[in-house]
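One protein chain is absent from this view; the other protein chains keep their places.
Naming follows writing order (A, B and C), and every chain is counted from residue 1.
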Amino acid sequence: MRFASDNRAGMLPEVVDALSAEATEFGGAYGEDSATAKLTALIAEIFEHDVAVYPVMTGTAANALILASLCEPWGGVACHEESHIVVDECGAPEFYGGGLRLVTLPGEHGRIEPSALDALLRSGVRGDVHQTPIQALSLTNLTEAGTTFDAAAIAELCGIARRHGLRTHLDGARFANAVVGTGETPADLTWRAGVDVMVFGGTKNGCLAAEAVVCFEPDLLPTFERRRKRGGHLASKMRFVSVQLAASLREDRWLTAARHANGHAARLAEQLVTIPAVDLMHPVEGNQVWISAPTAEIEVWERHGAEFYGSPLPGDGPPRSLVRLVASFATTDDDVTGFVELVTTAASTADAGPDSTSTAAVNQAASATSTQDCTGEKA
Amino acid sequence: MRFASDNRAGMLPEVVDALSAEATEFGGAYGEDSATAKLTALIAEIFEHDVAVYPVMTGTAANALILASLCEPWGGVACHEESHIVVDECGAPEFYGGGLRLVTLPGEHGRIEPSALDALLRSGVRGDVHQTPIQALSLTNLTEAGTTFDAAAIAELCGIARRHGLRTHLDGARFANAVVGTGETPADLTWRAGVDVMVFGGTKNGCLAAEAVVCFEPDLLPTFERRRKRGGHLASKMRFVSVQLAASLREDRWLTAARHANGHAARLAEQLVTIPAVDLMHPVEGNQVWISAPTAEIEVWERHGAEFYGSPLPGDGPPRSLVRLVASFATTDDDVTGFVELVTTAASTADAGPDSTSTAAVNQAASATSTQDCTGEKA
Amino acid sequence: MRFASDNRAGMLPEVVDALSAEATEFGGAYGEDSATAKLTALIAEIFEHDVAVYPVMTGTAANALILASLCEPWGGVACHEESHIVVDECGAPEFYGGGLRLVTLPGEHGRIEPSALDALLRSGVRGDVHQTPIQALSLTNLTEAGTTFDAAAIAELCGIARRHGLRTHLDGARFANAVVGTGETPADLTWRAGVDVMVFGGTKNGCLAAEAVVCFEPDLLPTFERRRKRGGHLASKMRFVSVQLAASLREDRWLTAARHANGHAARLAEQLVTIPAVDLMHPVEGNQVWISAPTAEIEVWERHGAEFYGSPLPGDGPPRSLVRLVASFATTDDDVTGFVELVTTAASTADAGPDSTSTAAVNQAASATSTQDCTGEKA
Partner (left out) sequence: MRFASDNRAGMLPEVVDALSAEATEFGGAYGEDSATAKLTALIAEIFEHDVAVYPVMTGTAANALILASLCEPWGGVACHEESHIVVDECGAPEFYGGGLRLVTLPGEHGRIEPSALDALLRSGVRGDVHQTPIQALSLTNLTEAGTTFDAAAIAELCGIARRHGLRTHLDGARFANAVVGTGETPADLTWRAGVDVMVFGGTKNGCLAAEAVVCFEPDLLPTFERRRKRGGHLASKMRFVSVQLAASLREDRWLTAARHANGHAARLAEQLVTIPAVDLMHPVEGNQVWISAPTAEIEVWERHGAEFYGSPLPGDGPPRSLVRLVASFATTDDDVTGFVELVTTAASTADAGPDSTSTAAVNQAASATSTQDCTGEKA
């Protein structure tokens, strides 16, 4: 019943094997090694496009380094108000970007509303030295709500962005889950839809600490390498980062792993929605299930060892909370059935006697009102 | 008909006299001079409170230095979405603050909606290293919409802020107009209402380039002096900044000047609202009049030499634009009567024949949808 | 006997007159005014070259904004180890430059030793992402030791710099004194010798707060205007800055003022060197006289109202201190004769009885060992 986050799972066996094999070798440092070259070739093949690849070890670093490389310090980045770069990176984009600004946009289920992006870019056209020019669009796929953008939706947003001269960034910390979820190709979901540069996430999908910055326009980021070094993100033994990603890419393992995770999330959702006390809050399109339930019952789940993140929902009546459940390559059928059973039991018990829930509390005793508080630190 | 901005007016005669008198003297450098000491005493008297005073030469510097001193680089500043620090300072707060974040809030007529502030501060209580803690509230009085906050409104917002541990900043670039507009005392509008530190603006009210950072809790800003120097805002001949402000403060000249400006704005508004084509967009509580009018007529005003800032309004039907008119200590009765006459005439002409307006344009050929585009660079 | 700094003098009468005349006018804001346009034309004429001119109000801002515009955040600036940007600006270049590095070089009397520059630029050619590429050379004329660079010396250093692809910056806070001191033309001392961009100082030569960034390659600084605004250095009433400089430039007033200052410094030095206890520490080529003298006597000067900066010198024997004396446009013959008389008297007194000096102290009770501590905050 370990649904707190996919970053709590370990490593794919093939990733371990790759590390183990590389461990007895000498190799070039700082990316001048054959493993990194091979990784670049693999990613180019998967994306059907020439790419520049820059491995780093965290997604926050990857996102922030890209945005800093795309924008001037006085520039703005249009992004969803609940995106990871806004709510969960402690201002890393502002730090790396020398004080750039994240300009937030609304949208249901974690997706930016195109008309909101359009309105933002149509306003503020003065172009003088006083204002903040929007210079990049940042998307996330899977979104922070666990939903997918399909290629058409990405193309629509990137099209608006490009008409106004913006560069486009995709946070793909869970890109594997999005590819599986949409059934579309990596190419269709990225450069063919107008994405300039993306973070291809490995850490949440069975790597130790491995994210690849993938740039579809090779000369787009002339300052990236300086920024990566200066930020302390140029691993001396980068080859060990590259072999992780390469191992997960070979033989479609990344997709197999994501398919496993998405499938378990889907089965979990299917069964949870049949329980009356449980409401589904977002469509289940990847490896996440967002539900609401009575706070009192949620506390029971927790006491019985279920792991997840939750936060109180505002409103009158008996208190309810929002819960995020994340499946990973390592989620088992037992995790799913055990959790469904627990929820079912707790629901019956709760019906039997409200007194038992009078000390209800949730993981986080917060008065949160949005998904932001759930995805929080666990992303 | 010079209503573009109060920063287009010159200097009060007494300010010129003070500069002239100081010019033949030697004096201490970098603020170690008697003029700055006298200024501090004057401000303490006016605000009925001990103060630390730091003169600088621009409002942008004053605001940014304060916020950087109040917040950590990973902190957030709650502020109105159309405030000057958000829309007109090229990201100076982010620059000085090492990448801090402005977290914007809505509110009518330039005033933050208290419930929005409250909701923001109630959410996001997780307090871990991933999120952006809100550390300061920034208010503006006069607001960017030319309206006032009275003492009660400030106290309500500062009260919410303080309950959540925030520090409070007031951008008083047009504080004189707010004091005159509300009829309340400087003390009531600031520290008695919970303001920790403010910018007391002189430049828009008859000084050359003089803003005083006024801190009501003398030890609140231990890093301010370092930041001021490091930002290049420690004037070697600071005494010349201080004498400007002191001259404008003596004998209530700052209030006389603001009363003059507010009065002319009021008279302008009174007469403009009687013209059917003109709509008042914000209450007139200071030295600004915000109206909307047919774009075609506005172009006529402009062609006849009226000076102001405008921007197109969205919507169907004949195009209309938003216009900001700002009075200053130097505005004359002729400015007012001349402009009213021009608007009246243009309205009649426009009625006579719509063809004449077919090439309608405004100062800025923008598709702006908010006051933001009007206050723009001229603030 | 007011020799503490030229920034302690007031304003030239013509500067006051210009401010006074401008005060009754309305004018464009943020540099879109006729006064700034006229200033640009005046400077172009004086330098016999097309120029872009950006007025700001402090020298620290001017220097830092230029260096930040010339260099990348990971770049280095070669400069003298005792230059103002190193010892007296609280790290403003690092702040504006996003963490750039000042790489210091030695040289006698405030002038960079050409062979040291050459050696620096010949080393460190690896050009990888790990090191700090030197991207600009910064010179100062007058130097921090009050000496001049002549055109040939500037050309030699700029020649070395340009051969290695560096841009060149000149801090001309006291450029007027350098022009008078060398007898060479503004053009010969700048662009003809290889200077790309300079700070033309007005504040120390009779203005209130006025420095012009003068760029001899008009498109060299594409980000300067953004940085100026973002740093809070875009004066809304810039026309009042521009009229100060313009008034000081007309009819060669800036040179007349500097000639006055340099002349008084020369006369002061001539007489002081005849006093046995006094040693001249740097050649007197501008408006500064650097001497050493017994600490006990210096204390006497101070007690008798002489104003200057001093700091203890290391060494055995009776304590001696370093003293900087700065003349300005406002220095009088009485200042000079009064001070010489005082020094002469103190020397006799000191000879008469050592007891009188047993509590010797100097302006600053420091154990300073270099000129750095003298020019300190007063520059």
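Assume contacts are C-beta pairs under 8 Å (C-beta built on N, C-alpha and C of every residue); 3 or more make two chains touch, one makes a residue touch a chain.
This one's a predicted model, so the numbers in the text were calculated from it and none came from an experiment.
Of the chains on view, those touched by the hidden chain across the whole complex are A, B, C. Of the candidate positions C:3, C:26, C:74 or C:240, contact with the hidden chain is made by C:74.
From the options C:6, C:33 or C:89, the residue with contact to the chain not on display is C:89. Within the whole complex, the absent chain has one touching residue among C:128, C:252, C:270 or C:341, and that is C:128.
In the full complex, subunit C touches the omitted chain through residues 73-74, 87-91, 94-95, 97-102, 119, 122-126, 128-132, 364, 366-370, 372-373, 376-377, 379.
Residues touching the missing chain, restricted to subunit A, are 2, 4-5, 7-11, 13, 15-16, 19-20, 22-30, 56-62, 64-65, 89-92, 95-96, 203-204, 208-209, 226, 229-237, 240-241, 330, 377-379 (touch as defined at the top). Touching residues on subunit B toward the chain that is not drawn are 72-74, 98, 129-130, 223, 225-226, 228-230, 234.
We adopt the following convention: only the chains that are shown with their structure count from here on.
Centre-to-centre separation between subunit A and subunit C, using Cα means, comes to 53 Å. In terms of their C-alpha centroids, the spacing between subunit A and subunit B amounts to 41 Å. In terms of their C-alpha centroids, the spacing between subunit B and subunit C amounts to 36 Å. In subunit B, the residues that touch at least two other chains are 89-91, 95, 377.
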